[in-house]
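Below is one structure, written out as structure tokens, with a few remarks after it.
For this view, one protein chain was removed and the others were kept in their places.
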Amino acid sequence: MKLNEIAKNLGLKCDSNIEITALNSLLDANENQLTFFENKKYLHDLAKTKAAAVFIREEFVKELPSNTIALVCEEPYLTLAYASKFFAPKIVEEEGSECVIGNNTKILPNVYLGKNSSIGSNCTIMSGVYIGDNVTIGDNVTIYANVSVYRDCKIGSDCIIHAGTVIGSDGFGFAHTKDGQYIKIYQNGNVIIGNRVEIGANTAIDRAVFKSTIIEDGVIIDNLVHIAHNCRIGHGSILVAQVGLSGSTILNEYVVMGGQSGTSGHLEIAPFTTIAARGGVTKSITTPKKQWAGFPLFEHKEWLKLQGKIARLLKK
Amino acid sequence: MKLNEIAKNLGLKCDSNIEITALNSLLDANENQLTFFENKKYLHDLAKTKAAAVFIREEFVKELPSNTIALVCEEPYLTLAYASKFFAPKIVEEEGSECVIGNNTKILPNVYLGKNSSIGSNCTIMSGVYIGDNVTIGDNVTIYANVSVYRDCKIGSDCIIHAGTVIGSDGFGFAHTKDGQYIKIYQNGNVIIGNRVEIGANTAIDRAVFKSTIIEDGVIIDNLVHIAHNCRIGHGSILVAQVGLSGSTILNEYVVMGGQSGTSGHLEIAPFTTIAARGGVTKSITTPKKQWAGFPLFEHKEWLKLQGKIARLLKK
Partner (left out) sequence: MKLNEIAKNLGLKCDSNIEITALNSLLDANENQLTFFENKKYLHDLAKTKAAAVFIREEFVKELPSNTIALVCEEPYLTLAYASKFFAPKIVEEEGSECVIGNNTKILPNVYLGKNSSIGSNCTIMSGVYIGDNVTIGDNVTIYANVSVYRDCKIGSDCIIHAGTVIGSDGFGFAHTKDGQYIKIYQNGNVIIGNRVEIGANTAIDRAVFKSTIIEDGVIIDNLVHIAHNCRIGHGSILVAQVGLSGSTILNEYVVMGGQSGTSGHLEIAPFTTIAARGGVTKSITTPKKQWAGFPLFEHKEWLKLQGKIARLLKK
């Protein structure tokens, strides 16, 4: 879509007819992508952006790099939300090639296979599975009954996905208008799952708003886990049942999240960290190989000590 | 069903042949409905009931309004449970008209469409979706794969429902006999969802025991959320992933429930309240626009202060 067309649709001014291929974040956008600047906290990212154009308030235009075009507006994030719809792919493709299916792959009845998708060799796809358009699945993958894989997602080889799990549902992203209406930010990214990943039953992994939610090789995920948009789960990490990860959480390799633990968004957890069951992580953890517990979070040893002291209150 | 027939089936005495159309609560029951009185706490509701009849213990009959018939029994709640079965609709209708489908609505393969249901215009219903009998769905609605919508539920326009979500499953309602058997209270209500509602993946919204579980316009619900029977979610409210609401919780407009937060049943939360992640609400919140956290719940500022004091215990 041409930039001037986008601007016109949003009631903004812009002459440039550069072709915009996608929306993206300040730091990730390239010279054919459009981004937004809302929060002053990211001022020094703004200076570094390579985006073709940016939704921005008048007052910050002077901070823009010289080769990035300003699309001046009052509410950049809200404007982004409106623009995200222009880049949303079709919900269901009507045209395209039939799904390619590898040797010895067994597809049970009542499976939906989208357009332009492919499934490797030696896979089993059980009844009730939905494979959206433009999905790629590797070899030796078992997908149990009633799993839903949304369009554009990618699954590696040697994976097992248990029944009822959803991969690629929309991330939870909304802007709001001054009169309190929520405007959906279309989630135009996808989910990429590596090799040797096992995912339990009735888990939900949201697609990215831009780019990809990533589950790296060798990750193990239990039942009823929630993974929000744009998370990255480092290889060898383990997520026990009912864990909830907020948006853009990064787990480095071999992180263990105990049952019912969770994270706030936009934080990073160092390699080989263990979070005990119910632990609630609200800040990044930078030192590797430590064990944490509680909410608020303490080092596990400290948490045990603290619980001892709290229990002693009872006797006072 | 005639009242004397109901009484006879339950081994109770009653001569009236008034037609009873439904069960309902003390305050909501009308002159063709049957209710029950179990808990003294509701004595002044009993005085106000407009019900045709009430399951009631002998000792409280004198408190009844003159135009309400007493069905005297030893265990009114248990008796209600037995009676609820008489009013349960068929699990699956065999007769009725075919589902009406609006213009430009796309129904993918392997979708079940119940009798006497209707789907509006410009909708997409993906593979594996189950639409029960007597369901109404508005215009511009997208229902992703493997969603189940139970009979009698209503969904407005401009809604998005993500894969694997269940709407209208039975609420958790049981009476028990003296020897410890649970008797199901048939959940004969429904779920009503307004306009511009988005619901995430693998969420579960239970139907009401009587009347309706209500999700008002503009509500946004994330993945793996539990909404129990007879909740009412006020317009513009936001429920983040893994929230759990107990039965008959009322959220007024623009309430935000953070991830993994929850409520006890039968309480009401004032407009524009924010509950932080993991917050546990056990009493009604009557002052609007406040922020709360923790379990037990404190005002957010107080909770932060308290956590500071608790942390200081460690150093003692």
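Letters are used for the chains, namely A and B, taken in the order the chains are written, and counting of residues starts over at 1 for each.
In this section, a residue touches a chain if its C-beta (ideal position, glycine included) is under 8 Å from a C-beta of that chain, and two chains touch if they have at least 3 such contacts.
Here the structure is a predicted model, which is why all the values come from computation and not from measurement.
J.: Of B:16, B:136, B:264 or B:291, which residue touches the hidden chain?
T.: B:264
J.: So which of B:50, B:184, B:211 or B:300 would be touching the chain we can't see?
T.: Spelled out, the listed residue whose C-beta touches the missing chain is B:184.
J.: Hey, which of A:49, A:157 or A:260 is the one touching the hidden chain?
T.: In the full complex, the listed residue that touches the missing chain is A:260.
J.: Mind listing the chain B residues that contact the chain we can't see here?
T.: Residues of chain B in touch with the missing chain: 91-92, 110, 112, 128, 130, 146, 148, 150, 164-166, 169-170, 172, 174, 180-182, 184, 202-204, 206, 224, 226, 228, 242, 244, 246, 260, 262, 264, 280, 295-296, 298, 302, 305-306, 309-310.
J.: Mind listing the chain A residues that contact the chain we can't see here?
T.: Answer for chain A: residues 106, 108-110, 124, 126-128, 142, 144-146, 160, 162-164, 196, 198, 200-202, 218, 220, 222-224, 236, 240-242, 254, 259-260, 277-278, 307, 310-311, 313-314, 316 touch the chain left out.
Keep in mind that, in the parts below, only the chains that are shown with their structure count from here on.
J.: Centre to centre, by mean C-alpha position, how many angstrom separate chain A and chain B?
T.: Distance between chain centres, rounded to whole Å: 31 Å.
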